[in-house]
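Part of the complex only, each chain left as placed.
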Amino acid sequence: MKSLTEYLWFETKQRRELVRVTDTVAKLVKQSGVQEGFVLVSAMHITAGVFVNDDEPGLWEDIWEWLAHLAPEKDYRHHRTGEDNGDAHLKSLLVHHQVLVPITRGALDLGPWQQIFYAEFDGQRRKRVIVKVLGD
Amino acid sequence: MKSLTEYLWFETKQRRELVRVTDTVAKLVKQSGVQEGFVLVSAMHITAGVFVNDDEPGLWEDIWEWLAHLAPEKDYRHHRTGEDNGDAHLKSLLVHHQVLVPITRGALDLGPWQQIFYAEFDGQRRKRVIVKVLGD
């Protein structure tokens, strides 16, 4: 069995940002030499998400508006700790913090419109995503 | 390590439909010969979901009503591209597009009421799910 582990670092300019990481993940899969396996892309923070969806700017705006509606900024109990990112924790739960992408014949086995996104919900500081490839 | 990759095709009659795929996935696991491992069931489209829940028609209606409430049909920015399925993208994010099912002693290791469902949010055309088995 082969494996490869890499950490992607992000420091977004905006507090909330989507970053497409498909190409980076694809490169790491090539580098691993794995032909058949899985690659896990998983946020290492609890105020960020990773999801698969469409590479379409209109949709991104829709997603942000939707997230602001379902997990709004407000005065959360969590803020008693001095934090102000309660909404970011809920957004992370909502979109989930990880995806597992199948690898077939040495490449990401994604549908034609599937792109992997890192979703930053509380940025402007250094944060990490683990990419772990496992297979043969 | 053994692996098996199969693609399930769906073309639902309704725009929105739930399709139980547990038996198909179980058959593929048997076919793979994997005794201990994981099987990934993952939609290859960004307007569909895969989840594990109960095989109970009343609950399915509850789920549809709930999804219509949390990710309603409306005029999304995404529709400027000519699409009309913005809600389907959000529903996919909400229920997630994949599950990973453990395989123990050659069979799906699910709880007694756990069933795997393909959730079509924008159907009436051919769409795919990847089933990938990995293990020993």
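For reference, chains read A and B in written order, and residue numbers begin at 1 within each chain.
By our rule, a residue touches a chain if its C-beta (ideal position, glycine included) is under 8 Å from a C-beta of that chain, and two chains touch if they have at least 3 such contacts.
Since this is a predicted model, take the numbers as computed values, not measurements.
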| item | value |
| --- | --- |
| Number of identical chains in the entire complex, 2 depicted | 3 |
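The definition used in the following text is that only the chains that are shown with their structure count from here on.
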| item | value |
| --- | --- |
| Gap in Å, rounded to a whole number, between the CA centres of subunit B and subunit A | 20 |
| Complex contact set, residues of subunit B against subunit A | 1, 3, 5, 38, 40, 42-46, 70-71, 76-81, 86, 89-90, 92-94, 96-98, 100, 128, 130, 132, 134 |
| Residues of subunit A defined as touching subunit B within the complex | 1, 36-38, 51-54, 56, 58-59, 61-63, 66, 70, 94-96, 99-100, 102, 104, 109-111, 113-114, 134-136 |
